[in-house]
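I have a structure I would like to understand better, so I am pasting it below and will then ask my questions one at a time.
All protein chains but one are shown in place.
For subunit A:
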Amino acid sequence: MLELQGLTRRFGTVTAVDAVSLAVPDGQMVGIVGRSGAGKSTLLRMVNRLTEPSAGRVLWDGRDITALRGRALRDWRADCAMIFQQFNLVQRLDVLTNVLIGRLNRRRGPLAGLTGLLGLFTAEERARALGLLDRFGLAEAALQRAETLSGGQQQRVAICRALMQEPKVILADEPIASLDPANAEAVMQALRQANREQGLTVLCNLHQIEVARAHCDRILGLRQGRVVFDGPPAALDAEREEAIFGDTAPAAPGPSGPARAPAPPGAALVR
């Protein structure tokens, strides 16, 4: 079970995520919705510590994730795969190698570091990667550079990379925001499939409420870093939707109030 306890992140004087507490049972698909700058990305990035929390804890099966360092932290990151809005593939590398990057952390043994750096992957690893690519209809593109693929294809490669990690959790940060509707639907189906068939916990940031309704077991509404809704899609009526997205907010900052800008990419970059 994934637990967040009073998770908070401040950027200067702005509180991007404000004391979020949450318990997600294994195998649940949670859609996190809210306006731009509501703190969705920051919340997700604190789970795998691409962004460090200012306060609060993340627990996985009772283990304190926020205290992990070095090897243990990297192992945790491999356990909770992340999918990005901009895919974050290595454009100049071929699709197969991009998927195999999901395997880097799983290699063990005295020479693992060296062979990993040299890009020497085993035949089994390649077979796994090709199998995944085939599942998403991308086996033919395995030796093409990632940059030659369309956005929808790239996001599916990113999902293959994520599944290659054999994760327990998938963190999807606006996975469909850069895609056309058809590709968006395909990507959401793929996430739902991983969730149903492999029992993975999925946390998915979305700003289209309809998509969250259609695909998620549970919806979390964020506004100015605080949870303003938490429940099944059916419980999200028009009034509650207004509380998440509406212009008249409880304690909304005035025109001169601080803009709750999301962290610019790379601003709190992990070293």
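Heads up, the rule we're going with is that contacts are C-beta pairs under 8 Å (C-beta built on N, C-alpha and C of every residue); 3 or more make two chains touch, one makes a residue touch a chain; residues count from 1.
Simple rule for what comes next: contacts and distances are computed from a predicted model.
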item: Protein name as given in UniProt for the chain not displayed, "Phosphonate ABC transporter, permease protein PhnE", "TOBE-like domain-containing protein", "Ferrous iron transport protein B" or "Pirin N-terminal domain-containing protein"; value: "Phosphonate ABC transporter, permease protein PhnE"
item: Per the touch definition above, residue among A:Asp26, A:Glu52 or A:Asp75 touching the missing chain; value: A:Asp75
item: Residue of A:Gln5, A:Ser54, A:Asn105 or A:Gln193 touching the missing chain in the full complex; value: A:Asn105
item: Which residue of A:Thr42, A:Thr66, A:Gln165 or A:Gln224 touches the chain not shown here; value: A:Gln165
item: Contacts of subunit A with the absent chain, listed as residue ranges; value: 48, 50, 74-79, 81-82, 84, 86-93, 97, 101-102, 104-106, 113, 116-117, 119, 145, 147-148, 158, 161-162, 165, 265-266, 269-271
